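Only a single protein chain was left out; the remaining protein chains are all shown in position.
Just so it is clear, A and B label the chains in written order, and each chain counts residues from 1 on its own.
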Amino acid sequence: MAATIEGATGVWEYAIGLEVHAQIVSNAKLFSGASTAFGAEPNANVSPIDAGMPGMLPVINMACIEQAVKTGLAIDGAVNAHSVFDRKNYFYPDLPQGYQISQYKQPVVSGGHLEIELEDGGTRRIGVERLHVEQDAGKSLHDRDPSSSHVDLNRSGVGLMEIVSHPDLRSPEEAATYVRKLRTILRYAGTCDGNMQEGSLRVDVNVSVRRPGGALGVRCEIKNLNSIRFLRRAIEVEASRQVGVLEAGGEIEQETRLFDVGRNVTRPMRGKEEAHDYRYFPDPDLPPLRLDRAWIDRIAASMPELPDARRARFMRDYGLSAYDAGVLVAEKENADFYEAAAEGRDKKLAANWVISELFGQLNKAGRTVDESPVGAAALGELIDLVADGAISGRIAKDVFAWMFETGKGAAAIVEEKGLRQVTDAGAIGAEIDGVMEREAAKVAEYRAGKHKLFGFFVGQVMRASGGKANPKAVNDILRAKLGG
Amino acid sequence: MSEPTDLTIAEARDLLAAGELSSRELTEAQIGAMEAGRGLNAYITETPEIALDMAEASDRRRSGGEAGKLEGIPVAIKDLFCTRGVPTTAGSRILDGFVPFYESTVTANMFAEGAVMLGKTNLDEFAMGSANLTSYYGAAINPWRARGDDRERVPGGSSGGSASAVAGRMALGATGTDTGGSIRQPAAFCGVVGLKPTYGRCSRWGVVAFASSLDQAGPMARSVRDAAIMLGAMAGHDPRDSTSADMPVPDFEEDIDAGVKGMRIGIPREYRVDGVPGEIEALWRRGVRWLEEQGAAAVEIGLPHTKYALPAYYVVAPAEASSNLARYDGVKYGLRVESDDLTAMYEQTRAQGFGAEVKRRVLIGAYVLSAGYYDAYYLKAQKVRARIADDFREAWRTVDAILTPATPSAAFRADDPPADPVAMYLNDIFTVPVNLAGLPGLSVPAGLTHDGLPLGLQVVGKAFDEATVLRVGRAIEAAAGFDARPAGR
Partner (left out) sequence: MSLDEATVARIARLARIATTDEERERLAGELSGILDWVEQLGDVDTESVEPMTGAIEMPLKSREDTVTDGGVAEDIARNAPRYAQGFLVVPKTVE
């Protein structure tokens, strides 16, 4: 899935690294007792600590650390028994303390990796350098007044995990796949809700280009991308900018840039003449974070099943194809729905129903599985009606569409519309007799050896029965009668 | 009965308990003294109404049979402690108009034990100074004068207002904070007792931060016993301060008179410093003799890295301060110098809001943490700090407490302070190593200079062994019989 860029002087490769900021799922903030709830009145979920009031001190919420450890374990990282909180010093109105409490030299998790699935069906392992825990800043709003900015500190102090990848990604598509995969893992682990619209997942990307097989080039960082679409576009635009600069004989300056969505360009952040000098040092308000090995082991033992394991299980135990299993596990809710619908039923049949019918309808309706009008139990009931021969697969698709539209149960619709399949040999025989009578000429042709007309007769019988006749019974009886 | 304002806390406590004095009477007398002593500029904010309300509430509690450790005792609070509903300035213009909506743990603890707040005392801006000359609210003045020299003396700093208030009978006791000597040095300059407890003994929650790994609150009072009583009310584990020690708080007063018989007292040879007046050396020798006479053994010890304590301190403390003071930016509270441009607003607010000494330290701090200098300065200083702490650890193998002079001089003239910053910093030469090591240190008035200014001795103890420090301090106090009174007001 590696992509290349065709420059005027030849081919270039992408080298992409991602820094993902994932908001930790917790009730209270990382260092204060204020709520993390989204969408509150401005400055309602703020403690004096989050507002940087004089004399206020941080005390860590260990639940946030537990979430970070879980995430670290989920990406096969090494959990460090000893890590340190540092202060990252800079001035900004939404940073009330004048520093962000973060982890610099000694993060809580070192190393790790995740496997991304490629379009060709293969996978690629992307290295993770580190995962550290830090505070979120508040939010500055610029569109409320022409001459001033407004600051809401509700996000100030919310716990974040920053997950930094190696520059292992080779195309905008791989970068997008990485973010989707990481998001899936976070949601399975229950450590981040992954909601990019609400800002629970934000991506900074480091982009550089190089000649195939060459050394890594100078990178630029593009900050705060809040959708996968923009991430992909920003990488494309930035890489071609860099190729243009290099091919014109220029040099890439290491800098932070912003993606201007409207103009589809990246541009340097304002005020870059002030080289950032964050003056990191260990936060003297917080002793080092020491994690007990037994505590880490307990968390490891209680880890939920993760997407790769679930996918493998779906393939191994349920006989699903790699593709189908991958589609089902991509969202935890989808996989949960599937497992509930498939419980005690034919797993492949259930997978087909979920993937082609349910996802098809949901897509059309722009809904998620949690908003589906057809629940897992209701879909299961429909699958049972097909399996029992009460309705045909053909009819079942219509029934499903009705269910999706009305929210009614499968059996109720079948009864209401009289769709129950006819299996009674007498009734089917009578329909066949009618057809054979009307199509006497074709019967003669068949009997003269034109056996491919069999399908024609099946179709006629099915139509005559309004699709309710059991196809197998129709086949058997028809064959017997035509043969006679 | 002597004047109520002359009472020690212990004496007042007994009179209050006996019903011979009400908190209201005592508080009224103290308010009168506070008003009469305004010339010393010891208080930034006087809170007489609050004091009378608290005193009356205390009298009611007492008549209901309840009495805390400081029940009905009027005290002064250094204006670095956030007090709910009462302006808190840290001696800085940048906190102009700031009124906390929360109460610091230490003051809350004291009020829960019945203490009555008279007001907020003057201090060096953000507790940075050794003379109380850097306060935006003007210098606090030492009530002491040299014989035959009427010119004003500094009370020391940074808790200069607290020391001046206690020495000048404007409070029975006061809170201070000590980052490099800010309780012990002004206590010595003003002839009162000052105790810097072990780091972590008193919560820092709600105390405006100067240097987080060094700051520690403690009592200032007119006797060692009073300091012990106050510490008992101030100290305690605070779950809101990650650096607060989860240790039991003993009854510090209990064994205060148990004496020093059999104790081994360390006399560090590195504390004999060139340029220190002979009478301070002599007082130190006298202190050793007093303890020996009471049955202690003096042991010469080495604290070899002592001379590096001050330079290490002047890297570590400014570094932490530069970060701690970043929150004063004109956005959330305090002074704001308006501008259309954010950076200009920040820079003007902080240029006009901070005084010269604070700026100096913030800049030094930013410099030693900046890219390329961190290892050479900050990391190096923290390693030297580790060696200084090791020196003390080594000493505790052979001694129970250490005796040193508290300051290298007596209170100097307010119109003639040391010329350059480094010379001023040398005031803390004997006190700073104790902060770097996080140990308890007590300054006890022990004598006068030839021209009648108070001098103190410092007792240093093991971590969380304030009890021994107080016992040794009490032995010195008893032997010294220090009963001189300041002349000025």
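Simple rule for what comes next: a contact is a pair of C-beta atoms (placed from the backbone, for glycine too) under 8 Å apart; a residue touches a chain by one contact, two chains touch by 3 or more.
Note that this is a predicted model, so its numbers are computed, not measured.
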item: Contacting the left-out chain in the complete assembly, out of B:R13, B:R169 or B:H305; value: B:H305
item: Residue of B:Q294, B:Q382 or B:T449 touching the missing chain in the full complex; value: B:Q382
item: Residue among A:I5, A:A63 or A:A330 that touches the chain left out of view; value: A:A63
item: Touch criterion as defined above, residue of A:N45, A:N334, A:S372 or A:S465 at the omitted chain; value: A:N45
item: Residues of chain A (touch criterion as defined above) contacting the omitted chain; value: 26-28, 32-35, 41-49, 51, 59-65, 91-93, 140-142, 144-153, 258, 269-270, 274, 277, 279, 282, 284, 286-290
item: Positions on chain B where the hidden chain makes contact; value: 97-99, 101, 198-200, 213-214, 239, 242-246, 305, 307-308, 311-312, 314-315, 322, 326, 329-336, 339-348, 350-351, 354, 359-360, 362-364, 366-367, 370, 377, 379-387, 389, 420-422, 435-438, 463
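The criterion applied here is as follows: only the chains that are shown with their structure count from here on.
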item: Whole-Å separation of chain centres (CA-atom averages), chain A against chain B; value: 58
item: Residues of chain A touching chain B in the complex; value: 48, 51-60, 87, 89, 91, 93, 96-99, 147, 151, 277, 279-281, 284-287
item: Chain A contact footprint on chain B (complex, rising order); value: 81-82, 88, 90, 95, 98, 100-102, 104, 204-209, 211-213, 239-243, 319-320, 322-323, 325-327, 329, 331-333, 340, 342, 346, 366, 369-371, 374, 378
